[in-house]
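One protein chain omitted, others in place.
As written, the chains take the letters A and B, and residue 1 is the first residue of each chain.
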Amino acid sequence: MPIEANGKMYETDEEGYLADLNDWNPELAAAMAKADGADLDENHWEVINFLREYYEEYQIAPAVRVLTKAIGKKLGPDKGNSKYLYELFPYGPAKQACKYAGLPKPTGCV
Amino acid sequence: MSEPWEEEGPGTIKKFMYVNRKAPYGTIYALESLEVVLIAAAFEQDVSMAFLDDGVYQLKKGQDTKGIGQKNFSPTYRALEGYDVEKLYVEAESLADRGLSEDDLLVPVEVMSREALAELMNEQDVILSF
Partner (left out) sequence: MSMLHTVNKSPFERNTLVSCLGHATAGSAILLIEDGVYGALEGTAHSDLLRGALADHSVYVLGPDLNARGMTDDQIIEGVSVVDYGGFVDLTEKHEKVQAWL
């Protein structure tokens, strides 16, 4: 189902993941969140931007366990824990945040 | 009921070795192996990867796939450490046959002789060959 942002339509797969990574922009992320009934604050953006950088470097979306550990390394233990990340992204930090970041579904995610 | 962030503890830990013998891009084996390793890493087993024969080409530095329209998955080998897959073994004879040295590889590895690698294979509980 396509999703609209900036007056443009973007292709997604059946689970709402962006079809083309290169289409991504912040407005699109906000639109995806809104469709899930969520508003993105700076804490969400911190994770979304982290995921985009991770993908840029490694060419994969990290599994939740790997994401949690990597966030902890970069942003400290207050943020590098599952509870914090699940509060931000209740549908699952890797799955939901990856979707907003325009990444494919994480490898190893069921 | 457990919360989603609470993980179950591991059962018996087994030694898994993924044996990589194929060059990247020409066939799907290299990418398939990498994906299986990343998925299996969630099961907290004792995982290692061995690279021998043309498999050593998977780790060659400087891969640039723009010209062939395939995804360059070589940066993903650098993500393995974050997945706690830290044992990467490369067979010395395979490198030498191809005129390659450890400096040509894009991740830190342990280079070992065919004989030593054979020993290591004997110690595994499960070997998956790609």
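We adopt the following convention: a contact is a pair of C-beta atoms (placed from the backbone, for glycine too) under 8 Å apart; a residue touches a chain by one contact, two chains touch by 3 or more.
Because the structure is predicted, anything quoted here is derived from the model rather than measured.
J.: Need the list of shown chains touched by the one chain that isn't shown.
T.: B
J.: Could I get the residues of chain B that touch the absent chain, sorted low to high?
T.: So the residues of chain B touching the missing chain come out as 22-27, 53-54, 57, 60-68, 70, 72, 74, 96-99, 104.
Just so we're on the same page, only the chains that are shown with their structure count from here on.
J.: Just give me the whole-number Å value for how far the CA centre of chain A lies from that of chain B.
T.: 27
J.: Write out the stretch or stretches of chain A touching chain B in their complex.
T.: 57-60, 62-63, 65-66, 69-70, 81-83, 85-86, 92, 107-108
J.: Of all residues in chain B, which touch chain A in the complex?
T.: Interface residues on chain B, with respect to chain A: 3-7, 35, 38-39, 41-42, 71-73, 75-76, 78-79, 82-83.
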